[in-house]
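Only a single protein chain was left out; the remaining protein chains are all shown in position.
What follows is subunit A.
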Amino acid sequence: MAAPDELFCWEGDWGLPSVSTDCLVVLVRVRSLKAPVQLRRPICSPWRSPGGSLPALRTNQNETLSRPSDIIIHLRKQKFNADFDLSAKEGADSLAFISLLEEKLMPALIYTFWVEPKNFVEVTRRWYAEHMMFPLNFFLPGRMQSRQLEKLRLLRGDEHLEAGEELEKELYRDAAECMNLLSQRLGSHKFFFGDSPSSLDAYVFGHLAPILKCKLPNGKLQQHLKSLDNLSDFCSNILLLYFPRDSREPSAQKAPAAPEAGDFDNVPNKRRKQFLSALFALGAMLSYALLTGMVSIQHGHQEALEEPPDPEHIGAHEEEGDG
């Protein structure tokens, strides 16, 4: 085999190897198949990826694959396929449940991360803005959001879809039903088919893990997921099995970085910034006043009082009167 394939993925957070569902699906599949794919250092710019979007797999024939299903098919073609062990019926079930995930759960995922206003502003946009480099962080999150909203609109077949209570209720209801169905199908087993994970396990993990791990202000999906014990255990299990490094909670590392953050804003060094900006403003005002002559610094206060008033000073006073 020639040089190994290279995989580009979004960076991880909240105890996950990646924040993107598609990336997670591919990562789990690669790990569970022990495929010799080289994982490039997690990047935070889709512009750096060969296909212009993430995830992306650059094969050794310099071909770029972007859709998770394409990537998995490619891995399968190279004979790294655990699904061979699945019976034909299980393979069919696998396909059916993946469709269920994509039709019922994914719209809710898109909504909760990208469309719901509070979640988007406080978590998603902040995360992407913080992790992208200048100047991408100014416009790329907004562009990603409009693309996701467009996708949601097309999926639902409604041109004028907007964030709202009704839509949220409908989407979350579908998602809750989907999670219930998955839970019923999983039962008390470790994986959906047999003792080793298949592509269905990868897809389920990719969709559920962000919901489980990310702390969102509007966390109705997370509450429902946490109430389904077997699904939560399933996710934690896969995390421990394949991503032990990431599964340690990162909150311990984050805490020292912002000790004086304050309760209402997470901007570090807020007080110092406020003080500096006030100082800067004051300095600017003072220098303007000095330069235009509204205020003049007088040396020798006593002499000024005894001397007759200077014409310049009269001029300055007049200006003062005007100003």
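The definition used in the following text is that contacts are C-beta pairs under 8 Å (C-beta built on N, C-alpha and C of every residue); 3 or more make two chains touch, one makes a residue touch a chain; residues count from 1.
Heads up, the rule we're going with is that contacts and distances are computed from a predicted model.
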| item | value |
| --- | --- |
| From "Nuclear RNA export factor 2", "Metaxin-2", "Phosphatidylinositol glycan anchor biosynthesis, class U" or "Phosphatidylethanolamine-binding protein", the hidden chain's UniProt protein name | "Metaxin-2" |
| Option touching the unshown chain, where A:L136, A:L181 or A:V295 are the choices | A:L181 |
| Residue of A:R40, A:K151, A:K190 or A:K270 in touch with the missing chain, whole complex considered | A:K151 |
| For subunit A, the residues touching the chain missing from this view | 66-67, 88-89, 91-93, 95-97, 99-100, 102-104, 150-151, 154-155, 157, 166, 169-170, 177, 181-182, 184-185, 187 |
